[in-house]
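Before I ask anything, here is the structure I am working with.
Presenting chain A:
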Amino acid sequence: MTNEQLKEKLLQVFPGAVISETTQYVTLTVEPDKLHETAAALKGNPELHFDYLFCQSGTDVKEALGVSYFLESTDLRHHLLLKVSTTNRENPVLDTVCDIWETANFNEREIFDMFGITFKNHPDMRRMFLDEEDWVGYPLRKDYVDEVNIIERN
Partner candidate 1 sequence: MSSESLILFFIVAVILVGGAITFSSFIPPTSTNPVKSEPYESGIPTIGKTWLQFNVGYYLFAILFLVFDVETVFLFPWAVVMHTLKAQAFIEILIFFFILGLGLLYAWKKHALIWE
Partner candidate 2 sequence: MAFSIYDLTAFNQSIHEALVQNLSPFWALIVEMTIIGLVFLLFYAIVGLFLVYAERKICGFIQNRVGPNRVGPYGIFQTIADFIKLLMKELIYIKNADKFLFNLAPFIVIIASFMAIAAIPFGLGLHAIDFNIGVLYVMAVSSLGVIGILLAGWSSNNKYSLIGAMRSGAQIVSYELSIGLSLVTIVILSGSMQLSTIVEQQRNCWFIFSGHIPAFIAFVIFLIASTAETNRGPFDLAEAESELTAGFHTEYSGIKFAFFFLAEYMNMFIVASMAATLFWGGWMPFHIPGLTSFNHVMDFIPPFFWYMGKTMVVIFLMMWFKWTFPRLRIDQLLKLEWKFLLPINLFNIVLMALVVLMGWHL
Partner candidate 3 sequence: MKYEDFKDNETLELFKQTGGNVLFTTIDAVINWGRSNSIWPLTFATSCCGIEMMAAGASRHDFARFGIEVYRASPRQSDVIVVAGTIVNKMAPVLKRLYDEMAEPKYVIAMGACAISGGPFYYNSYHVIKGVDKIIPVDVYIPGCPPRPEALLYGVMQLQRKIQTETIRNPRKQPDTFADTEIK
Partner candidate 4 sequence: MQTGIPIEYFLITATVMFFAGVYGFITRRNLITMLMSVELMLNAVNINFVAFNRYLYPNLLEGQFFSIFIIAVAASEAAVAIAIIINIYRNYQSIDVDKTDQMKY
């Protein structure tokens, strides 16, 4: 399916969806509260059938904490970039998608570890890499400061 066809299809399934094409992939941006149902539809719809989440990344761009989901359909071979973001930096909460794509389980734990985004309904919301008890702060956030460990260059 080409990107144009995919866009049409997406608009058909999600009327009023925000679709852009800034990367090589079609980008679909959703609101946090719609995330889980959109994700379920993306996998469940036989014509879209995005069954492979090949990359899930937390982002911290311009004050908004977000998550990018890179999706691929292994049989139809089309791609989609699903984006969601929240501006609540104090207590960001998003829905988990690990019941849809199992790989999200670890990835969401990593995002929680690095960005502090909590995922609702996640079975095991703990830090992935950093020490569970001792570590304070979320290193990949832009406002993270750590004077103990980081030696700034120059």
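Candidate entries met the following condition: all candidates are chains of the complex that A comes from, given by their letters.
Note that in this section a residue touches a chain if its C-beta (ideal position, glycine included) is under 8 Å from a C-beta of that chain, and two chains touch if they have at least 3 such contacts; residues count from 1.
All figures in this text were calculated on a predicted structure; none of them were measured in a lab.
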>> Contact as defined above, complex as supplied: which of the candidates 1, 2, 3 or 4 touches chain A?
In response: 3
>> Give the list of chain A residues in touch with candidate 3 in this complex.
In response: 129-131, 134, 139, 144, 146, 149-153
